[in-house]
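Following: one structure in structure tokens, then a few remarks.
Excluded from the complex is one protein chain; the other protein chains are retained at their positions.
For chain A:
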Amino acid sequence: MSRRGRRDVGLGVLGVLLAFGACEAVSRAGIVRRTYLPPASEVLARAVELAGDSAFLDGIGATVRAWALGLTLACVIAVPLGLLLGSVPVVEAAMRAIVEFLRPLPSVALIPLVSLLLGSGTRTEVTLIAYASVWPILFNTMYGLRESEPLAKDTLRAFGFGRAAVLWRVELAGAAPFIAAGVRISAAVALVLAVATELLSGFGEGLGIFIAQAQLATDGTRDVLAGVVWAGALGLVVNGVLVWGERRLFPWAPERRAVRT
């Protein structure tokens, strides 16, 4: 690791320690009442303790399953749709109004509506996750196609490759890093939707359910915060894995080339 890299990691650790220390101090000094904000060490201890709680782990499993299913569904819908919209201008023009209307709708606002239609179960959760996750993947696919090299396309055409072959070998391959970045953004969005849907629907199993139920218990703040720590850790791990995957798969992406030469 470079000197600068080491320094950045050092600063990162320092920041975490400071934030942790501040939360701990505020609570222990009695500035905020303990039931409102338990000391950070207690929250962390509880979060670790939950790792041995099989009911809690089942909940995490349910959330992760819904998250993975919704995200996969979003990929299956958004990538082909993005290819279509990105490569056939007529279709793009026809769909633009619909897309521009649907995109800014906050997905969380759709939770009651979808719950009404599909009930408050996994189907609702997966549907909402998929809906929210479609957008970043869709737009990144379209954007990635637009960035593809006209000269590479011409070269392949001159070698006698047909339109489908050029779309597959140049455009889709070139758009892959953009699509992957879209999936990474969607992975975070999907986690938000998973937890939010569970919080609002309030029964069944899942991380959101755990948090919602802890909220009702007396002195539940510690459990609520421990659940939040788990949600954060989950997001962090997912993001880390995806960033690592992108680096391994696309070392040729323009922003990474300089590093590896």
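Following the convention adopted for this analysis, contacts are C-beta pairs under 8 Å (C-beta built on N, C-alpha and C of every residue); 3 or more make two chains touch, one makes a residue touch a chain; residues count from 1.
The rule is short, and it goes like this: contacts and distances are computed from a predicted model.
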Exercise. Just go with whichever of "ABC transporter ATP-binding protein", "3-isopropylmalate dehydratase large subunit", "Membrane protein" or "Cell division protein FtsW (Lipid II flippase)" UniProt uses as the name of the absent chain.
Key: "ABC transporter ATP-binding protein"
Self-check item: Touch with the omitted chain, as defined above, among A:Asp8, A:Asp58 or A:Asp154
Solution: A:Asp154
Exercise. Over the whole complex, note the residues of chain A touching the chain we left out.
Key: 149, 151-152, 154-161, 169-170, 173-174, 176, 250-252, 257, 260-261
